[in-house]
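Our next item is chain A:
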Amino acid sequence: MAELWRPIRKILREPLGALGLFLVLFVIFGAVFADLLTGWDPTKINPRDRFQGPSADHLMGTDQLGRDLFARVLYGGRIALFVALVSTAVSLVIGIILGLIAGYGPRWLDNLMILLFDAMKSFPTVMLALALVTLMGPSLTAVMVVVVLVTVPGYARIIRTQTIALKTSEYVTAAQSMGASSARILRVHILPNVIGPLVILASMDIPVVIGIEAGMSFLGLGVRPPTPSWGSILNDGFTNIRDTAWIAIAGGVPIIITTLGFTFLGETLRDVFDPRLKGR
Partner candidate 1 sequence: MLSYFFKRLGLAAAIVSVAMFLLFCMIYLIPGDPASVALGPRATEEMRAALREKMGLNQPVLVQFWNFYIGAWTGDLGDEVLSGRPVTTVVFEQLPYTLALIVGGITWSVALGIPLGCWAAVSRGSWADRVVGILSVAVIAVPSFVIAIYALLIFAVELRWLPAIGAGEPGNLGDQLTHLILPSLAVGLGWVGYIARMVRASMLEVLEASHIRTARAFGLPDRTITYRYALSIAILPTVTLLGVGIGQMLSSAVFAEIVFARPGVGKLVYDAILTRNFPIVTGTVLITTVLFVLLNLLADLIIGALDPRVRSSF
Partner candidate 2 sequence: MTTLRLDNLNVSFSTEAGPLHALKNVSFDVPENRIVGIVGESGCGKSTLINAILGLLADNGSIDSGSILFEGQDELTTLPSSRMRDLRGPRIATVFQDPMGALNPVISVGKQMLNIQYRSPLSKEEKTARAVEMLELVRIPDAQAALARYPHQFSGGMKQRIAIAMALMMEPALLIADEPTTALDATLEVTTIELLKDLQQKIGCSVMFISHHLGVIAELCDDVVVMYAGEVVERGTVRQIFQDPRHPYTARLLECDPARQSERTRHLPTIPGEIPDLRARPAGCIFANRCDRVADVCSTPPPDENIGDGHIARCFVADTPAETGVTA
């Protein structure tokens, strides 16, 4: 317990970290307890209550179809967090494995994989998303595939570069000279020393992933309507921006809060646990 408490205290000591942690917990709380926090059904259409401003009944007002925006925002948070956490975890695992192979494996394989990573990264994210969704059709899976395709090359490259640097370090050479197998060297000497920075970097990528999900939903390439997503709420707001600003505010503010929260938290994590990663 004390082991867990110490890092949290370190984060809380930084004002920005405390703010980030608070925002993130706030968003998670809203998503987890969405059923308890609102009685409205996020997909229930109510044509008589269109374009309402915030009121005691509808905390954030209603959209062009009269759906309760507060309920849509809460349930949209579930989608955003689900996509962010699951696809980042998947990317991390794939990225680490590919990076270790490229970094520790033979030279030709490394060159080939680097070429693949660079080619993957040279597709502009949105263009890749557009092409994929045209073929697969819009869905949550498509969003997650895009996220994995976009983030894996970066993670793999970082792991690869670090692995190559460590491969010639004296302590790895020392392990080789003691007769350690490649598997042992990767597991005991390389992985523990490369994984920490990567997990921190990945946590800082969560806002990017949330941005991708919201962005694709905004373009109508993500979750199918009527399912609520912050991106699709924002799109509703954009379409009706000349009628009311409330929908755009309801869709955009959660995105801003969440991305800022995760970023502040990630930055603080990095500064506290791996000061080498930051410029200073």
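Everything below uses one rule, namely that a contact is a pair of C-beta atoms (placed from the backbone, for glycine too) under 8 Å apart; a residue touches a chain by one contact, two chains touch by 3 or more; residues count from 1.
Selection rule, in plain terms: all candidates are chains of the complex that A comes from, given by their letters.
Treat the numbers as computed from the prediction; the structure is a model and nothing was measured.
Note on this complex: chain A touches candidate 1; the remaining options among 1 or 2 do not touch it here. The residues of chain A lying in touch with candidate 1 in their complex are 16, 115-116, 118-128, 130-137, 207, 210-211, 214-215, 218-219, 221, 234, 237-238, 241-242, 245, 248, 252, 255-256, 259-260, 262-264, 267, 278-280.
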